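Sharing a structure with you now.
Here the complex is missing a single protein chain, while all its other protein chains stay put.
Chain naming follows the written order as A, B, C, D and E, and within any one chain the residues start at number 1.
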Amino acid sequence: MPIVRIEMIEGRDLTQKRELAEVFTREMARICGCSEAAIHIVFDDIQKQDWAIGGQLLHDKIPG
Amino acid sequence: MPIVRIEMIEGRDLTQKRELAEVFTREMARICGCSEAAIHIVFDDIQKQDWAIGGQLLHDKIPG
Amino acid sequence: MPIVRIEMIEGRDLTQKRELAEVFTREMARICGCSEAAIHIVFDDIQKQDWAIGGQLLHDKIPG
Amino acid sequence: MPIVRIEMIEGRDLTQKRELAEVFTREMARICGCSEAAIHIVFDDIQKQDWAIGGQLLHDKIPG
Amino acid sequence: MPIVRIEMIEGRDLTQKRELAEVFTREMARICGCSEAAIHIVFDDIQKQDWAIGGQLLHDKIPG
Partner (left out) sequence: MPIVRIEMIEGRDLTQKRELAEVFTREMARICGCSEAAIHIVFDDIQKQDWAIGGQLLHDKIPG
């Protein structure tokens, strides 16, 4: 039943998402005592022009 | 005032979103006694590489 | 797999949530061709002091 | 620590997001007495086919 | 149409939320050229036991 939503700056590849999904699911099932099959994980890649910290867009803060 | 947010795997077309929006709005107004005009519905299409169930990305679970 | 999140002003009772859950699930499965068993619906009751429209808290807009 | 998430119809450009991020961060720090550096703002541009008001997709309501 | 969602640690009072709602709505309407009446702001107060930074719950980080 748990739903985990992960917002990250774009750039994580499929291999990293695959490992995050595996590890988070396994650890959450272990810690919470729930079934792995019931755990949903949703990734939300955010572009650098859509995330600001301290009032500055990451697009402006992190060049390139 | 109500806001309904719908996360689905990508692939639903405009016709399906249109019908979902109509039906959900009409039913919510009827059940909750609120105005149809006040109901917002936001769709969020999720790619198969961004959704995992049971620790496995749908990208790996559902080929093609 | 679909996840539907419903934000409403507090005050909807269990009977209304039950009917919303039934109707939304049945209609979504019909329109999207997905399994009813896979549909999650999460309600998020918002207090009137936590929702503003047009710059005014509903707490101030709707007395009582 | 605060996280502000802004959902808008697509079409806001970088200049508008930049100003929104600056102003919201400065005002929030002033009103809440928190550090500007701790404030996150995330923009979520929604396409007109993914937002319905009053049961009608904005794609159908707002031509062009 | 814009929806602004603000997650903060609990403790902000009605006066602060009222000012945040007023200022954010006015500034957003000015910057984005949209109607103030169409702007929704939703506050989500988070308890210190429900927010972790750097792997540590704020409940443990900020005593009292």
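Everything that follows uses one rule, which is that a contact is a pair of C-beta atoms (placed from the backbone, for glycine too) under 8 Å apart; a residue touches a chain by one contact, two chains touch by 3 or more.
Everything numeric here is computed off the predicted structure, so don't read it as measured data.
Taking the complete complex into account, the chain left out of view touches A, C, D, E. For chain A, the list of residues touching the undisplayed chain reads 1-9, 12, 16, 19-20, 23-24, 27-28, 31-32, 51, 53, 58. Summarising the interface, chain C meets the missing chain with residues 14, 17-18, 21-22, 24-26, 36-45. For chain E, the list of residues touching the undisplayed chain reads 7, 46, 49-57, 59-60.
Note that in this section only the chains that are shown with their structure count from here on.
Under the touch definition stated at the top, chain D and chain E share these contacting partners: B.
Work out the mean CA point of chain B and of chain C, and you get 13 Å between them. Listed for chain A are residues 40, 42, each touching two or more other chains.
If you sketch which chains touch which, the pattern fits none of the simple shapes: not an open path, not a single ring, not a star, and not all-to-all.
All chain pairs that count as touching, in label order, are A-B, A-C, A-D, B-C, B-D, B-E, C-E, D-E.
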